[in-house]
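A short worksheet on the structure shown next.
Partial view: only certain chains, each at its native spot in the assembly.
Chain naming follows the written order as A and B, and within any one chain the residues start at number 1.
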């Protein structure tokens, strides 16, 4: 069987991406300043609210991108050279988030907040766009998609991703004019990413009568 | 076959979680201060005992949570959107532990020790609660559990997890009144996590007579 350079292994595509997502999301904590020797620890921590806000927004955002990525690879049977390269661009922008998060939160109380939020927004827009392009490329490439995936599911990707690009482009436009509104929009987006799925969460007692018998 | 958005891949659920657990547990070491140029190296290291205590407690605690997580996924056949989101909240609190560990150990010899231990306790309680909720949710969701898992095993999860939440809530209550007792409780908990399983450990010589023939 001829092996074309164009068909690349999916398991390492997933494993490497999982690694980069996991590291980027976990080293966010290294940017949280630990106030050692503060005479008023409580007040000092409260004054650090931009750091905690940035930690939460970026953690939830990377988590949300990872969920989409995991959902995408579930539909795939292989990767190819173009999807590998687009995926690297996605990972490059995700790996930049600890940097641009720290920049944004460092200027939230400063006059230059507009530019700092703009740079954060550019990183998020880059991540959103490369993820969207990756998903659309895969959806249109029959050699990469499992046979049992329905056409309707693949077509549903397009409007969803253009909405995501649109929202992040709008937030970017707001960044310079009304940076705090843009930050609120990023917070709202990540809350929806987390709370949306949690709406299906229920703490039920496992019934003692055998519920699993048919 | 229709693929519902609600059924998500379990392999990436495990791989991403393994990544975050592994990174959080390994970057704890970056918080250990290396005393360069100390005239009395031995004494300086002994004075750093809170750092080593914090390293050990948090390493063992994250290790313990990881063991429970690995034990949980062993029972699962799939994940869904709600378990993905609850898992992200668990990982968020685990990823915060390097921060709150450093905060706690930085104030163990300071008057503000109560607040620092309280914040550490909150992170641990958040991790314990989200892990417990994740386990209970999965146990009550037949579509996520392997068919061969017995009902009795799943029901046993509930009392165990409420005990864990209760112990960590009690430690939190102690944090402000008697912070050192709370720290001792955290140390005890992690020692039990490690020594409990090690009680089954034995160094036996492999017998030369064929022990494995039936």
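By our rule, a contact is a pair of C-beta atoms (placed from the backbone, for glycine too) under 8 Å apart; a residue touches a chain by one contact, two chains touch by 3 or more.
The structure displayed is predicted, hence computed values, not measured ones.
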Copy number across the full structure, from 2 displayed chains: 4
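Convention: only the chains that are shown with their structure count from here on.
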Size of the rotation, in steps of 5 degrees, that lays the CA trace of subunit A over subunit B: 90
Distance between chain centroids, defined by C-alpha means - subunit A, subunit B (Å): 25
Of subunit A, residues touching subunit B in the complex: 14-15, 18-19, 21-23, 25-30, 32, 34-38, 41-42, 45, 56, 59-60, 63, 66-67, 70-71, 73-75, 148-150, 153, 194-206, 208, 210-212
Interfacial residue positions of subunit B with respect to subunit A in the complex: 1-3, 5-6, 8-9, 11-13, 15-16, 18-20, 22-24, 27, 30, 80-82, 84-86, 88-89, 91-92, 95-96, 98-99, 102-103, 106-107, 110, 112, 115-116, 119, 133, 136-137, 139-140, 142, 147, 151, 154-155, 158
